[in-house]
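For this depiction, one protein chain was excluded, whereas all remaining protein chains were kept in their positions.
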Amino acid sequence: MIFHHPIQIEFNHCDPAGIVFFPRFYEMISSDCENFHAKVGGLTYAQMMAAQQGVPTVKIETDFHAPARLGEVLDFQVEVERLGRSSILFKVTAWEGGVNRFTARMTQAFVEGLKARSWPEEVRARIEAFMAA
Amino acid sequence: MIFHHPIQIEFNHCDPAGIVFFPRFYEMISSDCENFHAKVGGLTYAQMMAAQQGVPTVKIETDFHAPARLGEVLDFQVEVERLGRSSILFKVTAWEGGVNRFTARMTQAFVEGLKARSWPEEVRARIEAFMAA
Amino acid sequence: MIFHHPIQIEFNHCDPAGIVFFPRFYEMISSDCENFHAKVGGLTYAQMMAAQQGVPTVKIETDFHAPARLGEVLDFQVEVERLGRSSILFKVTAWEGGVNRFTARMTQAFVEGLKARSWPEEVRARIEAFMAA
Partner (left out) sequence: MIFHHPIQIEFNHCDPAGIVFFPRFYEMISSDCENFHAKVGGLTYAQMMAAQQGVPTVKIETDFHAPARLGEVLDFQVEVERLGRSSILFKVTAWEGGVNRFTARMTQAFVEGLKARSWPEEVRARIEAFMAA
């Protein structure tokens, strides 16, 4: 299944070349994953913070295919390629007008304090159901 | 009349104290005004760019009343306090749970090239109708 | 006395009009004040965090006089206009080629937990010495 998260490209995202400055894409990917965890996994970042938990990024690979421009509304698409005991591998793409702008693969670790811990059972069950749907 | 523009407070907005880092509020205010111009004035920033036009900020005054926290959805409220020949004075506030987090007054100038120019007639008419409603 | 803090204008600061996007100026002002507190007051933000302290911004007024461009190195100048029991009023300007780009007046409150507290004696003494010099 695919989690869709549309984001409108605004002035604050764009560089002197008039296109999205690539680090802003990572803020958008962070937002995509934050909304995925809240809406699919049922665990918000605020809940994680309150429990000394978090999902730091351990690895990202990104291929940029085409620029994104001011005023476009990109359909960010989040898929889960692998759910480990305490990790998750996302594939994120961003579409408008039938053209994908980038493909990112990003691994997060689920931690409590500074140590990896296994996903809570109900979170794992919800994400597995999403993956199977 | 009031233009409402809700923004969800996400991880990327927050500082080590767990609240919105104040410069992020200005990115949000920029977004509020950008959406106001597109939806109320009928003139997008992309259209302005294509015509060598823009709305640089010339003055802002902000009082911060209360912090905003991760996970809150703030109702940004944009009002127009004065519409000049080539300027606009916005009042922007941000509400959740009945509490306003800040009050900003921000003046933009409408320019073409680097020179002030008067608002296009249809843009002025739309903003005046908004102010009168 | 004036605290000088030069910042080079880079690609990440600039907008589609090729000039500094105004919210980035507030990140720079935040950096100016952070360096002022560390180097003049002798109190770093990391030390404040560790002691549940902070200096949230309560008010800012800014007049933007002229744009700043990619590649310029601005001389940010920080002055203290008033040091209260638990507050500080900064005047910040940013110069290059004899032209000031903006004038900001910003008030911070010194807090511990969520409550205002008086400046530590040695911090107050150092800032007063700076003001008198």
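By written order: A, B and C. Residues from 1 in each chain.
Rule of thumb we're sticking to: a contact is a pair of C-beta atoms (placed from the backbone, for glycine too) under 8 Å apart; a residue touches a chain by one contact, two chains touch by 3 or more.
Because the structure is a prediction, the values reported are computed rather than measured.
Enquirer: Considering the complete complex, identify which of A:T57, A:Q77 or A:T93 is in touch with the unshown chain.
Expert: A:T57
Enquirer: With the missing chain put back, one of A:S30, A:Q47 or A:T93 would touch it. Which one?
Expert: Per the contact definition at the top, the residue touching the missing chain is A:S30.
Enquirer: What subunit A residues would touch the chain not displayed?
Expert: 16-17, 19, 21-24, 26-27, 30, 49, 54, 56-64, 67
Enquirer: Pick out the residues on subunit B that sit against the missing chain.
Expert: Answer for subunit B: residues 11-12, 14-18, 21, 23, 70 touch the chain left out.
Enquirer: In the whole complex, what residues of subunit C lie against the chain that is missing from view?
Expert: 10-12, 18, 27, 30-31, 34, 44-46, 49, 69-71
Please note the rule applied: only the chains that are shown with their structure count from here on.
Enquirer: Any idea if subunit B and subunit C meet via the same residues, over half in common, or different ones?
Expert: Same; most numbers are used by both subunit B and subunit C.
Enquirer: In angstrom, rounded to a whole number, how far apart do the mean CA points of subunit A and subunit C lie?
Expert: That gives a centre separation of 34 Å.
Enquirer: When the centre of a chain is set as the mean of its C-alpha atoms, what distance in Å lies between subunit A and subunit B?
Expert: One centre to the other, that is 28 Å.
Enquirer: Residues of subunit B touching 2+ other chains?
Expert: 27, 30, 49
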